[in-house]
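All protein chains but one are shown at their positions in the complex.
Labels for the chains are A, B and C, by order of writing; each one numbers its residues from 1.
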Amino acid sequence: MAFGIEAEKEVIMKANKKDVLTGSYYIDGDVAAAYGAIAAGCKFVGGYPITPSTEAFEAFVHRAPYVGGITIQMEDELGSIASILGAVWSGKKAMTITSGPGFSLMMENIGLGAMLETPFVLLNVQRSGPSTGLPTQAGQADMMQSRWGANGDYEIIAISPDSPQEMFDYTIKAFNLSEKYRCPVMIMADECVGHMTEKVVVPEADKINIEPRRFYKGPKEKYLPFKPDKDLVPPMAKAGDGYKLHISGLTHDEKGYPTFSQTPDTKRLVDKIRLNADKIIELNEDEIDDADVVVVSYGITSRVAIRGIEQARAKGLKVGNLRLVTVWPFPEKRIAELSKKVKAFVVPEINYGQIVYEVERCAHGNANVVLVPHGGGFVHNPEDIFKAIKYAAQEKKKVEGIIEHKTELYRLIHEKNS
Amino acid sequence: MKIHPLFSTFANAVKKAEIESDKICLVSDFLYQPKISEYLGFDLFHVTRGRSIPFATGMKLGNPKLKVVVFVGDLITLGGNHFMHASRRNMDIVVICVNNFLYPKINGKKSPTIKSAFSPYSVFERPVNIPHVARSSRAVYVARWTALHKKELTESMTRALGKSGFSVIEVISPGNCYFAGIPASPKENELIEFYHKNSEIKNDEDTKNVEITAEKKIIVGKFFEKKRPTYIDSYNERHSKVIGDKFKIYE
Amino acid sequence: MKANSKGVLTGTHNLSGNEAIIEGAFAAGCRFLGVYPISPSLEATDRFLQRSGEVDATFVQMEDEISALAAVLGASWTGKKSMSVTSGSGLSNMMEHIGLGIMLQTPCVIVNVQRTGPSLGIPNGVAQGDTMQARWGSHGDYETIVLTPNSPQECFDLTIKAFNFSERFRVPVLLLTDAYIAQKKTLVKIPPTKDLKLISRKLFKGAKNKYLPYKNDKNLVPPMVNVGDGYRFHVTGLTHDERGYPVMTSECQEACVRPLMEKITKYQDEIIEYEEVETDDADVVVISYGATSTVVSKAISLAKKDGIKVGSFRLITIWPFPEKRVRKLAQKIDAFVIPEINFGQIAFEIERCAAGNCNVFFVPILGGGLPTPEDICKSIIKASKEKKKIEKLIEL
Partner (left out) sequence: MAKKKIEPHPMENILRMDRIPHIWCPACGIGTAVTSFASALEKLKVNLDEVCVVSGIGCTGRVAGYTKVDSFHTTHGRAIAYATGVKLGNPKMKVIVFSGDGDIIAIGGNHFMHAARRNIDITVICVNNFIYAMTGGQVAPTTPLTAYATTSPFGNIEPPYNIPRLAEACGAVYVARWTALHVRRLTNSIVEAIQKPGFSVVEVISPCAQYYSRINRLGDGLDMMRFYHDNAVIKHNEPTENLDIDYQKQIIMGKFIDREKPTYIERYNEWLSESKPKKK
C-alpha cells in the first residue's frame, strides 16, 4: 500500500506571498533565476563563484535573509553540491549555481543526488569549453554532459530557457519537477541568457503553482525510503523526524540497505523519467504542420534561429520551428513523428554537435539532419541558419549521417588557411 | 549483531548528553553497517567519499535543530579541504574521525595518517597531525583517544555533543572490518591493544606536539576547548544588526 | 620506436586484467602513475608499486582523483608517459581534468575499471555504465579515444595501443574495463621487446625561439616539448592561439577547438578497431563489448542451434564510434541485439546509426554480475522473430 502523494493529489499549493516580489523588473537572466528560486520556495543555496553564473548567487544572497533563507559560499563546487544535498534531506528546497568547470566538478555528487533520489535544482549558465575555455562567453556544449556526465545509469531533467522571463518561470518549474519526480533538475542556461537584461514580470503569489514535497504520511515504522508510489517515485521523509533513515549512495533496496547486485527496482531511476517523459516534456512549436524543414533549437540559439527562419519564410520556404524547452528527457516521439512528414531537420547549436545526435537518432533515417555548429564565444549568425535551411529544403537526396553546414566562421578560419 | 564498541560508546554519550535520538543525524562516507540506524535509532546518511562534511553542513543549515555527527575514516585525504573550511566557519557539527591506520574497505592501502610500520608503501609519506590541523583551523573542541579509552571517549563525546561548534574527536582504532561489526582478526585485536598500551594521556597538551610518529608514544587526551560563535550564530547576529527588524532569526 | 627492455616482462604469465594493464603500460614506456585508490582498480596500483623499483617508475598517491589526474598531466609535460587508474565515481571526479588534458593536448592514459553505478553503486559489481560518460563527461566540445578490452591479454595489448594513440594524437585516452575483466586471471603472452611497436610524442626540434606550442602540423597535432628543455613556453586551459596565449574571441575558439576534434575524426579509420564474426550472411547481429562479449559467443552458438543466422560484432574502440561499419551492417540485416550491463547507452548510438534500416533491440542487464548465455539467446530469438520494422529502441 502506498502512502503519501495519492491522498493529497488534489491539493494545489501556491507560492508564499513573502517569497514573491510581484511586479515588473528590468533584470538579467541570472538574477531572474534567483528570484524564481525564491518564489518557488527555495531556502538554501550552496554556491561557489564562477563566471558567468555568479550574479544568480549574489542575487540570492541579497534576498535570502529577508525570506528566511540561508546561503553559504562553500570552498569548492564539490562542497557546494554536497551541501545542498544535505539541506534537501533536512527538509529545505535547495539549489546550486555553477558553470563550465564547476559543473564538471559536480559530476560525482550529481550521481549521488540521482541515486538518493534527492530533489534539487542546478543552474548551469553554460560558457564555452572545454576546460577554462572562454569564461565570459556563451556556449551550449554541456548538454550531453548534463545527461551522461556521472558514472552509472541515471536520468535527469534538463530545461533550457531562452530569456530572463523564462529564467524566472522555468526555475519555478524546475523546482516543481524536481519535487514531483525526486530527481536532479538542471537549468541549462547559457551566458547570453544569463547576462541578458530584459523585462521580467513577476506574477502574484497566487498565480504561481508550487509542487509540495511528497512527504510520507503513513506510520513511521512502516516507512521504506525507496518504496515507490504508482508513478515510480517514492515519498520522502526528512532527517530528524524519527524515521531512522538509512540513506546510502551504494546500490540499495527499498529499505535503503546496500545490496550486492542490482535489482529490477534499480532501473526505476531511469524508468521514472523515461515512462513519465510525456508529462515532463514541453515544446514550443510554430508552423510545424505543413513544414518541409523544421529547425530544432534550444536556449539562446532558438531566439537567433527565429531570424534565420523569418528570412527563409520570406523566400517562400516552408519552415517550422521546434523549440526544445525541456531538452532531457528528449522528445523522441515528437521528432520521430515529424521525421516522417518533413524533408529535413536543421539543428543550430553552440557546440560542434550534441543534441543533433539525438535528433538524428530519433529521425530513424526518415529525414535529413543538418547541423549548424558554432564553436562558442558568440551566437550564430542568422545568415548561417538561413543558408542551412535553404540547403536542407533543396536537398532531394537522403543523406546518410549528419550533414554539417559550413558556417561563415568556418570558411573564414579554416578555408582561408588551407 | 555485534556492534563496534565505538557505537555503543557513542550511544552512551548520546544518552548522557540528553539529546533526543530523533534529532541525531549521522553522516558518513565509509559506514558499511546499515543496521546501525535501526539499532541506535539515528538517521544515517552514507554519501560519496570525502563529502560527508559538506553534506553535513547542508543538513545543519537546512535544519539547525538537528545534531549532525560526522563519522569519517579517510577524512584527511579527499575531504581535507571541507574539514578545514567547516572548522573555520565553525559549523555546528561533531566530527568523529576514526583514524584506523588503514583505508577502510580498500585492502589496507596507506592512509596519510599512517605510521610506517603498518603499511608497506607509506614509509615516505608524512602523517597529518589531525588535532593540530583542527586546532589551527579553529575547531572549538579537539580530543584524541584510542578505542579502548572507553570512559574518556564517552566523556569527550558527551562534551562534544553538548557543545555548539565544530568539535573534532580523533579515535584511533584499527581495521574497518572490525568497525563494521565483523569479528576482528587476532591481528586487529592485537593492534588495538597495542595502541592502547602505547598511548599516553596528556590533557591540554599543545597540539603541535601530538604528531604520531614511530619514535614516541601516541599522545591522547582532550587537547583544546574554546567557545566561539557558530556559523548560524554569526549569521543571525550580523544580519539582525545590519538589517534590523526585517530580518527573522534563522533557526 | 622500440620499447625499453627494462619494463617488458617477456614471456607468458598468469595475470589478471588489472595486472596486465600495468604490464602493458610498462611495456609501452609508462613511467608515472598518479592515483587515488578505489575498488576494483586496486590490483593495478599494487602491481605498479611492486614493479616501480625495477623499472624506475614514479608513483604518487594523491589526496583525491582530481589531484591524481592533475599530477598525471603535470608529469606528462615533463616527458614521462603517464597514467592514472580509477573506477566509477573516481572517473566522475576526474572530469574537469580530462577537459584540461584535452585543451592542453596532454598525452596520458586513464584506466577506468567500471563498477556498478550510479554514485557509489556496488564497489565490486560488474557494469558498463560509464561508456557515455567517457565520451561526454567533461564540459565543452571534445573528442576522445576509448578502448574496451575483453580479456587480460587484450588489456595488455590495448594499453600499449592506448599509449600509442595518446602520444600520437596528444589526447587523454580512456581504457574502459570492468570489474569482471579486471579480476579475471588468464595467461597473458608478453612479446619480446623488439616486437613491440611504440609511438612516442613528436618533439619539436627547431630553434628555441621559434617554438609555438599550438602550431599544428599537417596531422592537426602540434609537436610537443618537455618542461625544462629551455623552450619556456606557456600553455593555458583558456581558449588560446598558436602561442598558447589566451584570446577571447569566437574566431580563436573555432581555430582552437575544432582541430581538437578533427585530429581524431580525421583519422578515425586508423583508430577504430572491431571484431566481426559471421556477419556476412547474418540476419541478426549481436553488438557487444567488454565483459558482455565474453558471454555473447556462447549465446550465439545456442541461437544457431535454433537455426537463426547470427553474427557477432564486438566493439574494441567505442569512441570514436565505428559509425560507418554499423551503418553498412544495418542495411544488410534485420536486427541488432545489444546486451549491455547498463540501462541503455551504446544502444542509443546504434539506434542512431541504424537509421531506421533495421530493428534495434536492447537488452539491459542488471549490474553486479554477468548475464547468462541463455538470456541473451532468448533475446536473439525474440529479435529474429520480429519481422515488422519498429522505429524505436526496443527494450527486451
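Methods note: a contact is a pair of C-beta atoms (placed from the backbone, for glycine too) under 8 Å apart; a residue touches a chain by one contact, two chains touch by 3 or more.
None of the values given here were measured: they were computed from a predicted structure.
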Chains still shown that are in contact with the chain withheld from the display: A, B, C
Listed residues C:T10, C:T186 or C:T236, member touching the removed chain: C:T236
Options B:N198, B:T213 or B:S234, residue touching the unrepresented chain: B:S234
Residue touching the undisplayed chain, where the options are B:N90, B:T146, B:S173 or B:S199: B:N90
In chain B, positions touching the absent partner: 76-81, 84-85, 88-90, 112, 120, 123-129, 132-133, 135-138, 231, 234-235, 237-239, 242-243
Those residues of chain A which, in the complete complex, touch the missing chain: 47-51, 54, 57-58, 61-62, 65, 71, 73, 75-77, 101, 131-132
Hidden partner interface residues of chain C, rising order: 32, 34, 52-54, 58, 60, 62-64, 66-68, 70-80, 82, 96-97, 99-100, 104, 226-238, 243, 245-246
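What we mean here is this: only the chains that are shown with their structure count from here on.
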Topology of the chain contact graph, where touching chains are joined (line, ring, star, complete, other): complete
Label of the chain whose CA centroid is most distant from the centroid of chain A: B
Centre-to-centre distance between chain C and chain A (centres being mean Cα positions), rounded to whole Å: 29
Centre-of-Cα separation between chain C and chain B, whole angstrom: 40
Distance from the mean Cα position of chain B to that of chain A, given in whole angstrom: 38
Residue numbers of chain C (touch at least two other chains): 89, 119-120, 123
Multi-chain contact sites of chain B, meaning residues that touch two or more partners: 46, 48, 50
Residues of chain B that touch chain C when the two form their complex: 46, 48-50, 77-78, 80, 103, 105-107, 109-110, 112, 121, 125
Residues of chain A touching chain C in the complex: 78, 100-101, 103-105, 107-108, 111-112, 114-116, 126, 128-137, 139, 141-142, 144-145, 147-154, 248-251, 258-264, 266-267, 269-270, 332, 336, 351-354, 357, 360-361, 363-366, 374-378, 400-401, 409-410, 412-414
Parts of chain B lying in touch with chain A, wherever the complex brings them together: 22-23, 25, 27, 32, 34-38, 41-48, 50-51, 54-63, 65-66, 81-82, 84-85, 89, 231-232, 235, 239, 243, 246-248, 250
